[in-house]
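Here the complex is missing a single protein chain, while all its other protein chains stay put.
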């Protein structure tokens, strides 16, 4: 079976990343996942929320937003319930691959602004947010701020679903609109699971076996994500052992 | 291994349900899952959002809120990002077990108000929301509104996690605070998966195998949830074949 | 004349109180006044608003909210002008029976969440709020925090009105809807007046004499409120002289 | 006993009213009650809220606001709980003296903007709001819109309190700050009570007898208010029997 | 050509100013520019925003608001985009004529509340705001707070436009509604320009020459504004050399 854009079911769209896209940010990139494009920035803030201060650790949070015309029908700029849900998922994913106790009294704010949406925007945000976070923390590492580099793993996020009975990864907006199931698999370079989120849609149900296959597809497809991350971040790896 | 409250790892806390708890609501209950207590109401509204009207179907949405002192430290009444995320999960779970095209131009509003929180509030909200939804729709069914009863399945939601290296279901607040992983498994009476949501916490990672075991534990533990739902709703089942 | 629920005009509906209803709160109860049910919690906060700090006293404030389906037609969760008015009345009533200078740098937050409304919710909130406040302060008293117990009086709140030409106390929702006058009498165990609030409705007017009779009915009917408060709080009275 | 400004205890400050103060409004005035000054406008809107439409009647509502520097310490422009409470009292007072069924599908918006506050702003707002309402409705009356003039009574509002043990009416800001009790008596030209609102402050209590005397003082002092209203509105009374 | 109110094209409406109009404010006035009436207050606050603190200077900001019925059709109290734009213009004008480094750690809040609008409300607000600011700072000057009086210039603001092909100053609401161009000229007593803001409206365009003539008209007409300011503020000038 061949998809609308000629892809195979287990094939992720081409990812391209332009790093240091925003000159003011400590870390930034423009990530393109097919026609989905997200500007991700990482900002270092020299304070932490109260609950983190009590635990003597740093913090990472994400904000996710869509430009009004990143979608087919112009939307309002006020934050939706969906954007709250997505920015929480992004924040959890990035915190999980960091050792927050190494950050010191610092917060990293990850801003993910979708400028054009064509499905899987949360996945693009996690990957682009990770790259921006890496660059921002690497600068601090170069400045000798950390005793140990705080990033412990690479992170990937892949959407997997069933469309017209066919299992596939990295759904476009058109595919997502008619998917029976749609899950996001966030995993590490070692194949560990960070988060799985998703389920049935449009009246479908999902057997245990189908769910398993979708998770497996997501983990397998992550290899391409990791290869992109390694290539993009390779310039920072001369003196730093890359996490996996 | 025995847990703080004497439970076995795969044991859900006692669920008790007081139906028709709020006299004004079309459907309502007070559900207790151990010390977690949630008031769930289902309100029938005679209109639908614009996108549903275009598709000729009804709609179901949920609102989730915590009383300020349902938790250890008094919280503000303003809606948090967390409550947005949870009410979206609850709404998706309940929509997935209904045939929305059978509802007509009706919206069912599910209000889940946590009056005392001790972990797994989203699970209690899904179960209590389901029972309230069932009662509200059953009244319309009795009035001959529907050609076919719109609920297609039973629904269960169980939290599963790893605490101090031990896999267990239905985490309390104390257990959740030190869990390495925490996932919620929403499934049907036939063992189908509706949604899985969750992942690692507090610096942990989760192998593919561990994730599988947690999902399996969640599905197995659902049997108790379904037995409670059947008992509570049995009075409505004389003339209605129960969904599974 | 006998009312819809069989009560005499000067008869308050049965009040039942379940104390320590919320395990996390310093003081709490579920109060039922007929079908009106309110969860009241008292939370001790270790700071005071700026104006209180300047005067070297503590503070007490109330928040009043109704669950969306506590009423006949589902309402929004956003705070209404009515809820602002009511929570100010509740706050004033509870502050007036306390010696705020004895509280130290503490604020007590009283949360009144109406889970089912059937008239006189502000009265139930004042009574339930008082009981929760008493319990919370008693715990501090037991811990030896206060040189003197800060509660100076018992407090009662009774609604009084004229329905179909008949004067009566403790109006239900149905009675309130067709009342010509409706006032709330907040008074102390010694028969002192704390606040009277209310007036004509639905096109009526009220002579000076009628107003007097309504206030008197409210004060007389308070006896039942005080007897309930004494019974509920009796366990705390062994070593403490009860205020009146 | 003579008060700071030379008044006798039962004496209201001089009221002066400049009608048609705002040229755009259907009815308007600047009312001065001593140093308390409020701009009151009445705006005729050609629609009613949904609940009024169902009952086939018109509606009247009030908004109350203070300029930031109408008080000693500059305040924010965001509406406070206090302003919500006051505008509800003003709205109830004005609705009670009108026959809303005579208004047709019209809403009258009463805007009370305090430009300088020196105590009793709610009383000045009710009196000034009444005068503006009268003028606005009179214009419609002249246009032959009403079969009968909708205003049924004159309305007065007087604050009464106890300061340093002395009962007095029309408290200034300085007097109010140290009052033991403070009540507002809203009454009609026939001596009927529309609303009584108020109670103890600053640690005081109030016997039933004291409360009665304060209400009586308020009603007696209203005579001056009615004489002012009659003088101000006399030009509209040639062809209209004045309400009382 | 003679205008609707008998004015010549280059004639500003009569300005009258009642200073110390609000007894609580450090500086205040009611300014009337024809039928446009604005209450302006200046409040001294003993703190500055963070960015000013870093630069060791004081701050001045303005808030602009219209009473709901200051205009023909009742408006909402929520701040509009227009009011944000205007209060920024007012704030910039007043900051530009002050030496902020002389203010010390003080903010002056200028509140401009339009009670009746008939065109050129921003001009009236700048002039009235200036007078209030002057009075407030003069009081501090008398108290010996400043080493040098912080106000460096007089400030004027005049609107200029083209109506039915005729250039004119100080447009009324009726004139503004059909103007082809409308600019505001803010200038000093020395004829320097502080800000020019404005342009074409209602489908017009403006040649470079016409624009120049409008700016010139605005500057020339300012003479009347300065004469009013001098007269109003003359009582403060005995010991102080007036800015120009």
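First chain written, first letter: the chains are A, B, C, D and E, and each begins at residue 1.
What we mean here is this: contacts are C-beta pairs under 8 Å (C-beta built on N, C-alpha and C of every residue); 3 or more make two chains touch, one makes a residue touch a chain.
Given the structure is predicted, the values throughout are model-derived calculations rather than measurements.
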Touching the missing chain are A, E
Touching residue (missing chain; options A:8, A:55, A:69 or A:190):
A:69
Give the residue, chosen from E:145, E:174 or E:196, that touches the chain omitted from the document.
E:196
For chain E, which residues reach the chain that was dropped from this view?
81-82, 84-85, 87-88, 92-93, 96, 99-100, 153, 183, 186, 188, 190-201, 203, 205-208, 211-212, 215-216, 219
Would you write out the residues of chain A that touch the absent chain, in ascending order?
22-25, 28, 35, 39, 41, 43, 45, 63, 65, 67-72, 74, 77, 79, 109, 111, 113, 115-118
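Assume only the chains that are shown with their structure count from here on.
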Mapping chain A onto chain E via their CA atoms needs a rotation, nearest 5 degrees, of 120
Based on mean C-alpha positions, which chain is nearest the centroid of every protein C-alpha shown?
C
Taking each chain's centre as the mean of its CA atoms, chain A sits from chain B at a distance in Å of 28
Touching two or more other chains, which residues of chain A qualify?
none
